[in-house]
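Here is chain A:
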Amino acid sequence: MRKWSLLAGLLLVAFTVAFTAWPAAAQGQGSLAVVYDVGGRGDLSFNDMAAMGADRARRELGVMVTEVESATTADFLPNLRALARSRQHDVIVGIGFLIQDALTTVAQEFPNQKFALIDGFVDAPNVLSISFSDHEGSALVGALAAMTTLEAGGDTVGIVLGIEIPILLRFEIGYRAGVRWAVDRYNELHGTNKQVRVLHTYTGAFDDPARGKAATEAMLAQGAHVVYAVAGGTGLGVFEAVEQAARAQGRDVGPPFAIGVDSAQDWIAPGFIPVSMVKRVDNGVFAAIEQALAGTFEGGVLQLNLAAGGVAASSLDMLDVFMDEAVAAGKMRPEERVARLEGARAAREAVPPSAWEALNELDQLIRSGDYEVPEALDRETAEYWREVLSN
Partner candidate 1 sequence: MPGSSVPRTGAPGQRPGPPAGPVQSDTWLEMRGITKVYPDGTRALDKVDLAAAKGEIHGLLGENGAGKSTLMKILSGILPMTSGRILIGGREIALRNTNDALAHGIGMVHQHYSLVPTFTALDNILLGRGAPLSGPARSAARARIKRLMDDTGLYVPLDVPIEQLPIGTRQRAEILKTLDRNVSLLILDEPTAVLTPQETEQLFQVLRTLSRGGTTIILITHKLPEVLALTHRVTVLRHGRVVGTRPTAGATAQDLARMMVGAERLPAVKERRPQAIVEPVLRVAELTVLGDGGTPAVRNVTFEVSRGEIFAIAGVTGNGQTELIEALTGLRPAASGYAYLLGQPITGVNPRKLYEMGLAHIPEDRHRLGMVAQLSIMENSILGVHFQPRFRRAMPGTLHWGRVRKYARDVVRRFNVITPSLRTPMRSLSGGNQQKLVVGRELSKSPALVVAGQPTRGLDVAAAATIRDLLMDMRNEGRAVLLVSADLDEVLALADRIAVMYEGEIRAVLERGQFDRERIGLLMGGVGDGPAAG
Partner candidate 2 sequence: MLFSSLLLGALHAMVPLTMTATGEILSERAGVVNIGLEGILLLSAFGAVVGAEAGGPLAGLVVGLGVGAILGLIHGVIAVYFRGDQIISGVGINILALGLVAIGIVWQWGVAGFHQVDRALRIPHLVTPLGSMSPMVIVTVLLAALTYYLIHHTNLGLQIQAVGENPAAADAAGVRVERVRLFGAVYAGALAGLAGAYLSIDWLATITRNLPAGRGFIALATVVFSRLNPFLAVVGGLIFGFFDGLGLLASTSREITQVVPYQFIQMLPYVVTLLVVTGVIGRARFPAASGQPYRRE
């Protein structure tokens, strides 16, 4: 064995000699670094939306983009530090509220480095904290869900979530509020006294479509008409369950329906997702680098609510833009694009107009401040609102 260790030792030495030089400085005008949450690229959630923003920055602003994934949350701190230490990036964006602690620390250690944080808050002059009003967007799709159900004579909607963490409570309670608002509106218009039950499940996973599917099947079996997926990859199972239930009844278009989240997911199951609650993390990331390059970067809070375009119900235009990008990037064939867009349109048309009216009406109310959507970021508050909103 001695000769093997000798050989291996030589290899090691060669390795050391070859690679012990610091990398040359990056070139280009401006550089953006993104540190993803543990879900990483492909989580169908805010990481993917952040990546979309980074792509847009690369395309439109010509900046260099460095992306770093984290295997566990314990990697956040070293990831941020390594980026900050290289002093090459105009702004370093951390994705997700879990990175907040690490970003707080690094922002203090590198006061001259600009940072941005998605979904969290760091009180430091060199950090731009970007928040989204997930509850407002969720209320919109909740109103659509409830109205669709009532018009079809149903009385149940569902929401399938990932692991129970504060930010998901915000989605759930927002959705419940939207449902409640729409039910009251319906009863007011029709002089009835109907109720809509909201079934919710925390599946304990963000990456297990099978659990999403089983949870959704359980809801559909209890008469759920619309199911809102707030569970990253687990949501794929929600779409599949809904589509399969509809097809089993010979329908190519809902009901039942599913509602997508974070990005415009309408295209994933064309015909069954009339709307998605879009969270424009991409805009947040883009804004951060844009401000940094323009010299207008200031620390503080950037609240991207409904009125500011931070959250929204998806539109066909949005979908169009997304698909254009996908086709341009060679990720989607043009004929596929047409089919998917058609499916999305069909799903929209299968939802009664009154549901869209309700969604738009609530949208106006929230923008104008006439209706304030309840927000829950802890369990007690959430439980309080569940109680209030279901009576």
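Candidate entries met the following condition: all candidates are chains of the complex that A comes from, given by their letters.
Just so it is clear, a contact is a pair of C-beta atoms (placed from the backbone, for glycine too) under 8 Å apart; a residue touches a chain by one contact, two chains touch by 3 or more; residues count from 1.
Treat the numbers as computed from the prediction; the structure is a model and nothing was measured.
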item: Options 1 or 2: the chain contacting chain A in this complex; value: 2
item: List of chain A residues in touch with candidate 2 within their complex; value: 40-44, 48, 51, 158, 199-205, 207-211, 213-215, 217-222, 233, 236-237, 240, 243-244, 247-248, 268-269, 329-331, 386, 390
